[in-house]
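Reviewing the structure listed below.
The complex appears here minus one protein chain, its other protein chains still in place.
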Amino acid sequence: MAQEETTLIQVRELYKWFPIKVGLLGRKSIYVKAVDGVSLEIKKSETLGIVGESGSGKTTLGLTLMRLVNSTKGSIIFGGIDITKMKGRDLKRLRRRMQMVFQDPYASLDPRQTVRSALVEVMKIHGSIKDSKLASDKAAELVNIVGLNPDHLARFPHELSGGQRQRVAIARSLVLSPEFLLLDEPTSSLDVSVQAQILNLLQRLQTELDLTYVLISHNLAVVRHICHRTAVMYLGRIVEIGDTSQLFENPKHPYTFALLSSVPIPDPEVSQRLDVIEGDVPSPINLPSGCRFRLRCPYATDRCAAEAPLLREIEPGHSIECHYDLDLNSRPAATGAPAEGKVGAGPVGSA
Amino acid sequence: MRLYEFILRRLFLMIFVLFAISVITFILTRGILPPASAVSGYLHLGLSDTGKLDIAQGVGVATRSCPSWSAFIDNHAGCVVPLYQQYFYWLGDVLRGDWGWSNLPNDFGVYPTLAAFSDRFPYTVQLAVFSAILTLVIGFSLGIISATRANKLPDHLSRLTAIIGYSIPAFWFGLLLQLLVVYYLTFNGFSLFPVSGALGTQCAICIANPGTIHAYTTIPVLDSLLSGNLAYLWDTIVAMVLPAITLSITTVAFLSRILRSSMVEALSQDYITLARSKGLRERVVVYRHALRNAILPAITVSGLIFSSFLGGVIVVELIFNYPGIGSVARDATVALDVNFLELYVLVSAFIIVSANLIVDILYAFLDPRIRY
Partner (left out) sequence: MTRSTSESPGSRSAPRQTAQAVLEIRDLKISFRTYLGEVKAVDGLNLSVSRGEIIGLVGESGCGKSVTALAIAGLLPRNADVLSGEILIDGKDLRKMSKADLRRTRLEDLAMVFQDPMTYLNPVLTVGSQITEIMLENPALNDSASITARLDEISKIEAERGKTEELGLERQILMSAGGGKLGKRDAKRLARLRTLAVLRMVRLPYPERIFKMFPHELSGGMRQRAMIAMALVRKPKLILADEITTALDVTVQAQVLALLNQLKDEIDSSIVLITHDLGVVAKVCNRVAVMYAGNIVEVAEVKALFRKPLHPYTVGLLAAIPRADVAKSELTSIPGSVPDLIAPPSGCRYHPRCPHAFAKCSDVKPILTEVEPNHWVACFLFDK
């Protein structure tokens, strides 16, 4: 087959703002800008990694893509069709083509359902297979695909280990033969020794079933290992996107650089400067003017405060959202204490 | 939102609450009772029918065009003022400070509602406050003892007390206490505590002639203090002991259970582990770290508890012949005293709403995470 790169999903200027009520009688609305203008493209059969710190909007972006949460603005084109406004039966049909695997396999499985009935139920709901015998066979086949034994079919979730539960969750997402899987932190509740099993499984399934993945994770090592392309999110926007090897070996956005330098490398001989940036991620309610990273950025200038940078391509397939082409390896040292305004910027905004 | 904004908002809402309650009470009394009952407080023997009609017209119940008292009594068309008009007439008076006349049996013939109320209300205030203090002290102690010795003997004892407190009806418990004191706890022919009245002069620990006090506040406890008459103060407090115990028995049970569970919960929190790991004394861990957090749910119910005294007080005052507002309220209900009931219900509502407001404000002070 020709190595033709077709686009499966095209996202344009996607916004998701959550209103929160404040004020004397709860009339004033302010917004949590969880996704704040994201454009990206997901190619068929690739794995796109989305990394970012907690609260950067990764899950919200994923849920919006899946139409599990309605977007505030923007468009999502899936396989050539705009799905942003899709409803009713069309939406149900769309759901078969895109599936999701959650972080906590225990919470996403019904504790009173055996593995078999969890799988068969999905087929019944979507009417894909009506015959019980066939459904059972299909369930056995799926269990086999994800590396479990047929005797696991009769078990309840609590009779399975964490890794086995996650395998069941993956099997369930494969029931309807989707083209696209959204994996939201699929291994972060698993032990490291089991994480490798699941990552290997996901890679095998991708080639065997020709799947397209979006993998959300805050674990950069996992993303580096399994993703073809990587997008870095910061406060609701993508600040850098590119081929994984390009982005990890030659990060161009100062935030990506900081994020990568912050990961402690499991090798004592690799010397690392850990505290490359200061402060915490600010809340997505009161965003700074201009570039949203500027308060933590060691290179910030007046221009960064005045003007918000836009995502621009700096080399083929590699874009950043920064005004400058910086030489990040000769960076200024982090300065002393953070600015006054950052003190007490806790996660719970007191009135 | 700032705290003062929150308070303002709540006070603002309180006006509506009181307004709604007054309307409901009005409908439930004047709307249901025969129109004449609105006037009964003003009537006395020897009043002619024309005089009666005059009064009925004066308080805004009978229309000017109503020909006679009997026509008014018989509810003739056009004789009785529509209820909503009666309400606004009444409201106008009330806003001018005129609560009308009460028809409670009394020695003076005529008796303003406000006077009937304020003669007795101070006694109930002091009894309720005394009971509240008793509830808080005993309830908190029992709760803390239970929680720190969870599932040990003291906890079981306190649980037993609580179950008894829940299940015994207050009136029966009160009578039981009286019997106990009168028949068993007697010394030299005197019972240990007085079993009736608001000033105990006839008991083992009472002071026989406490003298008199000047009415500065009309609340006897405060007045005896202000007058410097400690004997009077003592007798007043002694007289409240049995009624207050009766009144607090359920609330103590309630509060101690709530506190126990929130305390057990708090003691299992991570911050307690950290506090212990710091090598703090157990007393500091319990009182400074656990109680500060556990007190929050208890504060919430304390508001309810205080409000519940208003209902309980009626029974208790009857049993102990205590001259508080509860027994008057009962009389007023029996006598269908519309004006008095309106006042009583509104004051009760005001107390309940204020108690809740105070609870919320306290909460905001005690829990730094809450900012309204």
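Per-chain residue numbering starts at 1, and chain names A and B are given in the order in which the chains are listed.
Basically, contacts are C-beta pairs under 8 Å (C-beta built on N, C-alpha and C of every residue); 3 or more make two chains touch, one makes a residue touch a chain.
This is a predicted model, so every value here is computed, not measured.
Trainee: One chain is left out of this view; which of A:69, A:140 or A:199 touches it in the full complex?
Mentor: Candidates A:69, A:140 or A:199; residue touching the omitted chain: A:199.
Trainee: Touching the absent chain in the whole complex: find that residue among A:83, A:182 or A:220.
Mentor: The one listed residue touching the chain not shown is A:220.
Trainee: Of A:110, A:191, A:210 or A:315, which residue touches the hidden chain?
Mentor: If we include the chain that is not displayed, A:191 is the one touching it.
Trainee: Pick from A:276, A:291 or A:320: which residue touches the chain that isn't shown?
Mentor: A:276
Trainee: Tell me which stretches of chain B touch the chain missing from the display.
Mentor: Counting over the whole complex, chain B touches the hidden chain at residues 269-271, 273-281, 284, 288-289, 292-293, 366-369.
Trainee: What residues on chain A make contact with the chain left out of this view?
Mentor: Counting over the whole complex, chain A touches the hidden chain at residues 53-54, 161-164, 191-197, 199-200, 218, 220-222, 224-226, 245, 248, 258-270, 272-278, 280-281, 337-338, 340, 342-348, 350.
Quick note on the criterion: only the chains that are shown with their structure count from here on.
Trainee: Can you check how far apart chain A and chain B are, centre to centre, with Cα atoms defining each centre and the answer in Å?
Mentor: Computed value for the inter-centroid distance: 59 Å.
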